[in-house]
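The structure follows.
The other protein chains are all here in position, but one chain of the complex has been omitted.
Chain nomenclature is as follows: A and B, assigned in order of appearance, with residue numbering initiated at 1 for each chain independently.
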Amino acid sequence: MISKIIEKKLVSLQLVRGLSSSTARSARNNAFNTVITEEVATKSPQLVTLHNRLRLPGSFKLSTLGRCLTCIQKDNKYPNNVGLSIFGKNLLSYHATELLLMKYPRLPLNVLNNAINGIIGDETLYSIGKEWGIQTDSSTAVEKFLNEEPEEITIGRLRFDNQNKSIESNLTVIDKKNTLTQEVAMASAVKSIVGAYYASSKSLQDTKKFIYNYILTTRHLKIQDMFEFEQPTRELAALCKRQGLEQPVTRLLSESGRASKRPVFLVAVFSGNEKLGESFGASLREAKIRASVNALMNWYLYSSLDVKLPSDADYSRETLKEVDHGIVIV
Amino acid sequence: MNSIRLLGVRSFNGSTTQIIPRRTLVNTGSRVRGMLRDPADYLVSSSGRRYPENATGMAPIISNLKNYLSQNSVEGIDDKVLLQVLTHKSFAHGKKPFNEKLSVFGVHLLKEISAIHLIESEASEGASVEGLNVDVLGGTLSKRLLHKSVLAQFTRLNIPGIEKDIFWRNRNLMITDPAVNGENVVLFDTILATVGAVNLIKGKGVASDFIGKAILSGENSLVELAKATISKPQENKSE
């Protein structure tokens, strides 16, 4: 009896498949057969809870949220989120750049780019998406059909063509053609939600608030761990010359156990009477290099006490005469 | 060929420690190993302009860009900042303030504002979200919009003569094709740095208006230029 039912279902499934493949167009074109209706979306428990969890406004429709979870797929049933996620990424990257550049005006460009990637990169957005409770759809089309999974359950999950398909235990097929990894798919959903937030509120200020509250401030970035200097002493000398400061001089501040196995030297680097940086080391050479690194970090990680952003309502810095020179080139 | 001169004696005021003044000798002409080059030798742009040392020298160089900004009702940006906008990282081995980060700031703002402009005004086949045609993004037009050659062409057409004002180092003066010798990249960075500087100094509201008025609308707007490259693909290929 059961096998008969399954057989019958499989036959009709093939029919459905045949139909969809005959009308299938390129996934990049975002061809679709039907759109997610608001009526179905309001029945979806995942969409309703996600909407409440993010305290999204009433103007943000549940059907739009459903679209945010539709990634690019081979057989697109619904319109996908490609455009929305690009738009969301544009919004996110502007605000991340603005925040970092205003907070650390002297940050070198490569560190800035890595920091932006650390805040809004796919890896980070993936974990943010998981914290938001976005569930991924791991069941196959056949399983869905046999389980008679209702549409409202399907649309509440993140749908994408997974790059890694586990067909048996210990056996995974990696298919890189028109597929996404779970990480990229989840990140695109998060970006789409940001894009859709603007679409539904039509307000850049509200979108900025959402981005800050739910993405930019939810991560602690250790920016001081992101620097690596190859020739710190030379770079510091070049910096002093460029800025018109006296050439840096390293002086020993204090020491302990010079003749012992574990000596410690405390060294500072001065430009004239100004102390630029200070550090310790097990040898004089090591301490000197560390002090130079400390001085350079003090320079690059300069941060103003009150950070104002150009996207704030009453922003104007017409008195600003100098913008950061740029990195030191040695 | 070579000439050697005394650059000057560097001594520092306001310091209590005794510093021996440095005497620096510099060399002009062909390179001599271990010897400093005369700054007068390399503080010259590819177009032959000398980098200004004071405010009076600055005025004629930045006047072109300043006029362009005031035409689009942006005023009050300091001359030093404008000079920095016109200085590329390649110039004088990065010894003078350059526009690298202003350009990055500008590109992110231009991406955001142009994306909003496109989804509001352009039509697409896909389903819209709340009246916004988001599927325009990721298409050919949106990609071309921020293409280096398109932005460079935009800069040349809208700020005529700007390529002579920019301080940069042409890696090979024998190459005249702007797509190969780096001129397109330099112009791309300059226009984006202009956007970045307006954003940094006047705020996002003024900068968005500037982008909307000066860059995304008008006869030679970025959108029109990008559309022109799509209709003539063979021309774009040569760049």
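Convention: a contact is a pair of C-beta atoms (placed from the backbone, for glycine too) under 8 Å apart; a residue touches a chain by one contact, two chains touch by 3 or more.
Keep in mind that, in the parts below, contacts and distances are computed from a predicted model.
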item: Omitted chain, identified by the protein name its UniProt record gives, among "Large ribosomal subunit protein mL43", "Checkpoint protein", "Protein misato" or "Signal peptidase complex subunit 1"; value: "Large ribosomal subunit protein mL43"
item: Chain not shown, its touching partners among those shown; value: A
item: Absent-chain contact - pick from A:110, A:147 or A:273; value: A:110
item: Residue of A:221, A:245, A:284 or A:309 in touch with the missing chain, whole complex considered; value: A:221
item: Residue among A:155, A:276 or A:296 touching the omitted chain; value: A:296
item: Touching residues (missing chain, whole complex) on subunit A; value: 45-46, 48-49, 52-55, 108, 110-111, 113-115, 117-119, 121, 124, 127, 130-133, 212-214, 217-223, 225-231, 235, 253-257, 260, 264, 266, 280, 296, 300, 327-330
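Throughout what follows, only the chains that are shown with their structure count from here on.
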item: Centre distance in Å when subunit A and subunit B are each reduced to the mean of their C-alpha atoms; value: 28
item: Residue numbers on subunit B that touch subunit A, as the complex places them; value: 12, 14-17, 19, 76-78, 80-81, 84, 89, 93-98, 100-102, 104-105, 108-109, 111-112, 115-116, 119, 124-127, 129-130, 132-138, 142, 197, 199-205, 207
item: Residue numbers on subunit A that touch subunit B, as the complex places them; value: 29-30, 32, 35, 61, 64, 67, 79, 82-84, 86-87, 90-91, 93-94, 97-98, 101, 109, 112, 195-196, 198-200, 202, 242, 246, 272-273, 310-312, 315-318, 320-329
